[in-house]
Every structure is written in structure tokens, then in C-alpha cells.
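Left out: one protein chain. Kept in place: all the others.
Showing chain A:
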Amino acid sequence: MTILMLCNLTKRYDGRAALDDVSFRVAAGERVALLGHNGAGKSTLMKTVLGLLMPDGGSVDVAGHAPGSAVARAVTAYLPENAAFHPALTGREMLRHCLRLRGQPAHQADALLEKVGLADAADRRFGSYSKGMRQRVGLAQALIGAPRLMILDEPTSGLDPISRRDFYALLDELAGQGTAVLMSSHALSELEARTDRLLVLSKGRLVAEGTLAQLRAEAQLPLEVRITPRRDVDGTVRALFPEASGEGVLRFPCALRDKLDALSRIAQARDLIVDFDIHAPGLDDLYARISQRGAA
């Protein structure tokens, strides 16, 4: 079931397109990551989906309702980037308020704080929280009332590795219950295992969409082979691998289908080589390639 649907969404600021003809869907239980440089249009897209910004063209549909309508707001949770609640309030007070705004019993605040690991800091003021703790309060308010759509803007920024793991565990749990998740992130490597689909925005345009495997196949990024030759035979090894470059460690690209050939060449030179490594392109390489292509 489709929870979020964008059709030809366009938004302009002073004639410059912040979003240009963007269309995609997010189904219930699906975790979709939105990638893009700063200024690529991620936050604009999210605010349009929330009904905070009016699009100049196209349409958004949230569970069959217009963005910003009472129903859409009631089923949507949002975690803004770098939100800091008022420093004079405690985490518990803020969450109780958030619960009441969503028409939920305020006593759930403690359970929510417990869930994000902030039970001990419930009565401390927001001003004394670390960045990670603030982010967790933000996350706690987004969990209120089992939302059907979650919009998370850079949810893991400021979280330490363990908190990140906890966060993704929460996300899995939510997706299992049928919540559609749309999140943006800079931490590309952690998205690899944790999302179902990736969307890449560049200058307001959707330049790539698909699972990581699909994007990889589409981008046709070569593997990178790295060889560390023995010091005394550096020149000999260079002659054996004329396509390689680099000082000390030799590197050369290798298409996926030539992987075994490369391996047998390395095996033949085993006496001359200290170590070797075959590096598969990660999300960062992929992302760099796609956004280059999008910008061109």
C-alpha cells in the first residue's frame, strides 16, 4: 500500500528550481533513504511533504490526503534537522506536551524516554543535553502514536555508533509495523544495510532511484585492485601491471567481469607481492559517480 506519493513535484525559490519534477512513491513498511549534497533539495522536499511549503507544481499525497491537512498531520511524524527544544524545558515536559498535541495520554512520556535511552535525563533541562541526547528527544517525539509515515531529516547526525545501532533497530521495528520511512542522511555507509531503497537528489532533480544493487549495476563502477609489491622488486611488479599507478601501493581499476583474470595475474606474481586487496565500490563512490552524472 502506498503511503506517500509525489507526482512531478516542483518548487522554485526566486526562479531557481529547488525541486524539479520529482516523482516517487513510498509504500507501507518501506525504508527509503534520500541522498544528496547540501542544497540538493532534501529539506525542501521534506517540508513540502509535511505541508509546510506549498509546491509550485505537481502534487503530494499522504495516505490519500493533502499534505498539511488534519489527517496527514495526524499520521505523519517528523524529525527536523538540528531541532533544539527550548533550553528551559526538561525532556519529560517537552514530550508530555508533544503527546498532548497528538491527543495521546501524557504519561507515555516516560516509556518513550526509556525507549530512546534517556530515562535518567528526563528531569534535566534541555539546555544541558548533549547533541546526541537532543537528537534522541527529537526521535522520541517522532515515535508518538505509531505514525504511518515518518519523515526524518538527518536522524543519525550527532549520534554515537551505539546510539546509531539502537536507532536503526527502532527503525526496523517501526517498518515491521508498517510505517513508511523517508529519511535523509550523510552517513552513506550505514544506509547500505539499513534501507530498502535509495533516492539520489542533485540540484532538485531525482537522478537515481533503486536498491543499492541496482544502482551499483547501473553505475557500472569498476573494482579497485590494490597491490603492495616487495620493496626490492617494485619495478618488476610495475612492469607486470602496466595499468597500475601509485607510490608504494599500486592501484588499478578492474571491471567486474575481469575479476578472476586479475586474481590469476596476482597469483602468478605471488613471490613478488607482500599483500593485495580488491576493493568493491561503496556507497560513497557510487554516490559521487551518480551525483557527478546528475550535475553534468
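Structural remarks
Simple rule for what comes next: a contact is a pair of C-beta atoms (placed from the backbone, for glycine too) under 8 Å apart; a residue touches a chain by one contact, two chains touch by 3 or more; residues count from 1.
Heads up, the rule we're going with is that contacts and distances are computed from a predicted model.
Within the choices "Protein SCO1/2", "Peptide/nickel transport system ATP-binding protein", "ABC transporter permease" or "Response regulator", the name that UniProt assigns to the complex's undisplayed chain is "ABC transporter permease". Checked against the full complex, the candidates A:H86, A:K131 or A:R230 give a single residue touching the omitted chain, namely A:H86. Among the residues A:A70, A:I162, A:A213 or A:A239, only A:A70 touches the chain that is left out of the figure.
Against the chain not displayed here, chain A makes contact via residues 47, 50-53, 70, 73-74, 76, 78-86, 88-89, 93-94, 97-98, 100-103, 138, 141, 151.
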